[in-house]
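For this depiction, one protein chain was excluded, whereas all remaining protein chains were kept in their positions.
Showing chain A:
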Amino acid sequence: MEIPEPKPKTKREIRKDNNVKIRQVNEVLTYNVNQKKVLSRYHKKQLLKKTNAAKRVKKGSKIPGRAPVPKGVVKKYDKGDGVSTRGITGIYQKEKWKNKENQFKKATEQSARVEILLSEKGGGIEADEGEKTKDIKQIDIVKNVDVASAAKSFELHLNEFGPYQVKYTRNGKHMLLAGKLGHMASFNWFTKKLACEINVMESIHDICYLHVDTMFACAQKKYLHIYDNTGTELHCLRKISNINKLEFLPYHFLLAAGSDFGKLQWLDVSVGEVVGSVLTKQHGLSTMVQNPYNAVLCTGSTKGDVAMWTPNCQEPVAKLFCHKSPVTAMDIDPSGLYMATAGSDFKVKIWDARNLEKTLQVYKIPYAASNVSFSQTGLMAVSNRQNLDIYRDCCATATRDQYLVHRFKQTITNMKFCPFEDVLGVGTQKGFTSLLIPGAGEANFDALELNPYQYTSQRKEGEVKALLEKIPYEMISLNPSVITEVDVPTMKEQIEMKQKLHFIKPPQIDYKPRNKAKGKGGSVNNARNKKIAQEKVKKDFYQKLSELEEGEKSNEETKKSNVKANNPILQRFL
């Protein structure tokens, strides 16, 4: 693979008195490694020390105490009302929960307090009056940013095996490139260090990184294959065939695959089992995205609706009628707030992705969008053929104009914003282009969650941690917070069953004595035997009943002990 040098700058000078002002070059592109502040544990600790010291200042002294935290910020971290002591029995438990609630409160406040440390601000371009940001060309931007940032804008000319598809890792460090005709490469796109480059000698339909950058899945002509970062084929999954689309759900360790026949399959990559498969009745599944908020898969259909799927239900959990024409493209923004759908009716609609009740915006664009993509900061890229338009502030409020515009010479096949970078990777018919889009990436990152500057040991540690925190696939549902609720219907049933036990009566038995020879039986004996038989039945019944009642308690105990005895530690991942 050749990496061409950046093109020599055009002769055309930008006029000094160009009305467009690119404000503070450093701010335009937020990425400056040295300036980055990672909120490490050490920093947090230091900060806490300081704040605690401030707290110790007594009342009435001239030195003011801790600065108040703005309420809005606190609300962001607030998880709802606490437990009232009235709802708890036992004095010690009450005391314990009071203490715990205090800690929770402190946690919320502290989280809000340390937000000050997220000092990095996202960049952007601002236009002067009478000018528009969309007039700025990519070249102008590259010219005006620092060298490191300028290096992020590059182009790969790959004429032979196109059209190309592109995917980034979740931390934005690595990139996967796959041509339709079998060319596939994984590399660190910033250093341009190649991890592997192979040709699978089959058509490639989609690619996807797994939980780490060392493994990726590739939907080939027939089956799903998994490769490692050296290009070695690790698995060939014959169970999953004719795949059109791939998505990886990182918290559930699920690789979701949508097949050409409209079959959705979820593969648990931690154990290698297909945990769910659903027939969508949508042939030629062309659009499939995941909702990062609740890990539900969304597929667009030719009838203009978007169906949402979980591995737990054969029917869609929700169906949204979006367009009166086929849905051509869709995406959900990384925070899970907004969903954008594009139809062949030349419309792009923005939906509230959580309660689905409302269309937030409707845009009529001059073409039927074939690709829609959201960046972390809410920029929306819409493309069709050679046209690429990027919109800013288009979800909550209606935008009037493009933020940036780019025209290609080849048809765009696929595009993705790179996480934590102001970069849009665009796969085209004949290569790949990396565009600089100021203000596209999230400026502050949580290194404990996703770290773009991760090194090997951190990656390994993170893998283990992620495995320990793996969420069972059963928990995927439209409302992710359902897990914090009590299953009330079952609870009611159980209580009723328990209560019913008290009202069961012993069975009546019909005792018929054998006919005995004269003088041997006698009515007195018969009556006595009858009584004995009845008593026996009664006694057995009550014994069984008491066993049942006690059984619930003892069962739980045995269950617990069994769990300890039989299940090895990793059993819970099954």
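We take it that contacts are C-beta pairs under 8 Å (C-beta built on N, C-alpha and C of every residue); 3 or more make two chains touch, one makes a residue touch a chain; residues count from 1.
One rule holds for everything that comes next: contacts and distances are computed from a predicted model.
Enquirer: Looking at what's absent rather than what's present, what does UniProt name the missing chain, "Ubiquitin-like modifier 1", "Mediator of RNA polymerase II transcription subunit 22", "U3 small nucleolar RNA-associated protein 14 homolog A" or "GATOR2 complex protein WDR24"?
Expert: Options "Ubiquitin-like modifier 1", "Mediator of RNA polymerase II transcription subunit 22", "U3 small nucleolar RNA-associated protein 14 homolog A" or "GATOR2 complex protein WDR24" narrow down to "U3 small nucleolar RNA-associated protein 14 homolog A" for the missing chain.
Enquirer: Of A:A67, A:A107 or A:L234, which one is in contact with the hidden chain?
Expert: Residue touching the absent chain, from the options given: A:A107.
Enquirer: Considering the whole complex, which of A:Q402, A:S434 or A:Q454 touches the chain not shown?
Expert: That would be A:Q402, which touches the missing chain.
Enquirer: Residue by residue, what part of chain A touches the chain that was omitted?
Expert: With respect to the unshown chain, the touching residues of chain A are 41, 44-45, 48, 79-84, 86-97, 99-100, 103-104, 106-107, 110-111, 114, 303-305, 310, 312-313, 315-322, 324-326, 337, 344-347, 349, 352, 354-368, 385-387, 389, 391, 398-402, 405, 407, 409, 411, 448-449, 469, 472, 474-475, 477-479, 481-491, 494.
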